[in-house]
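Provided herewith is a single structure, encoded as structure tokens, for subsequent inquiry.
Left out: one protein chain. Kept in place: all the others.
The block that comes next holds chain A.
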Amino acid sequence: MALSRVVITGVGLTSPNGNTLEEFRRSLLEGKGGISRIDMRYMGQVLAGVCDFEATKYQRRKDLRVGTRAGSISIYCAREALADAGIEVDQLDAKRTGIYVGTTEHGNVETENEVYNISQFDYDTKFWSHHHNPRTVSNNPAGEVSLNLKVHGPAYTIGAACAAGNLGLIQGMQMLQLGEVDFAIAGGVSESIRSFGIFAGFKSQGALAEHEDPNKASRPFDKDRNGIVVSEGGALYTLERLEDAQARGAKIYGEIVGYKINSDATDYVLPNPERQAECMRGALEKAGMQPSDIHIVSTHATATPLGDIQECEAVREVFADCPDTHINNTKGYIGHAMGAAGSLELAGNLPSFEDGLVHPTINVDNLDPKCDLPGLVINEAKQAKRVDAILNNSFGMLGINSALIIKRFSN
């Protein structure tokens, strides 16, 4: 069965260094980060990537009070993606529109808030909010979008640790190809900076970054990297079948031509480069492409000492002898946006189809020899001969791996 081709027709995002694709891209090319110190309950100050999008642009203040930050980020990104795609909300066929939001986790923030709330009342549970359950159900971020847009199609989240941004896109693509929906809003979001547990967990694991300069703390591939900076953010895309996009004369950012999801089955937190390499190869096979056809590999590397080396092993093996393949990373600018990471990092690279520039990995003052990949773009943007295809890696705990390939659109 020939499956429909699926294309990206709109991008909506919020990142610690930009609230539109244009702003985000400019920050990436100018080396502008977005990390700051914030107060964290029980922990004092921590480093985090905080977004400053205008939440009331698409929501009432009451909706912000009742809903969740993940829901608000999702609504902002969905509405911005629709606007970018040139589609008014009332033009959507409500029954045929699907919403697929990748999340690393959901419910930690709201549960921690309620536990803190009742701690102020001697842990009497009669002070526990009736909003807790609708806030913490796993589908909350996608459900809030469906409420906001008044669309009736399938709206749910895809829980996939920090691979979730890619998985949201893959789910959206598959539902279009199955004919379950005619229009998809898909990607990933994260509200994780509002959960002390996420930070405390990484700290206990020895994986929470620290640096006197917040914007030097997240440093993938640098020898002195010391862990993750947790960030919030989101990137949702409008996806359409090619024939539908062309019929309405849509702007096409690129075509999703390949993907692969697999599992390490080796450890709760440690990655497995062999499975990561298999994942990238699987995506290439699905796309009918060779490694040398990829011009940008957007790595997942989170700046943990071991994780970066292991991904580099996998990338080195798959992309050996590919002189036109450039390799970069986004986390030096924005930290680790968790469930949003995959979709945000892809967004930052999409404009390369237009300008041919490969944004660099920043904060590499002392390149780790074990991360010294051929084609690694560090500290300064590089003009590529051409950029026709991007492979976007996103990996997560419990050994979930994903690779997504986007190709410059061509008839």
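Convention: a residue touches a chain if its C-beta (ideal position, glycine included) is under 8 Å from a C-beta of that chain, and two chains touch if they have at least 3 such contacts; residues count from 1.
The rule we apply is simple: contacts and distances are computed from a predicted model.
Asker: For the chain not present in this complex, what protein name does its UniProt entry give, out of "Glycolate oxidase", "Acyl carrier protein", "Urea ABC transporter, urea binding protein" or "Serine/threonine protein phosphatase"?
Answerer: Spelling it out: the chain absent from the display is recorded in UniProt as "Acyl carrier protein".
Asker: Among A:R26, A:R41, A:R96 or A:H131, which residue is in contact with the omitted chain in the full complex?
Answerer: Touching the chain that is not displayed is residue A:H131.
Asker: Taking the entire complex into account, which one of A:L29, A:V66 or A:M397 touches the absent chain?
Answerer: Residue touching the absent chain, from the options given: A:V66.
Asker: What residue numbers in chain A mark contact with the hidden partner chain?
Answerer: Touch with the absent chain occurs at residues 60-62, 65-66, 121, 126-127, 129-131.
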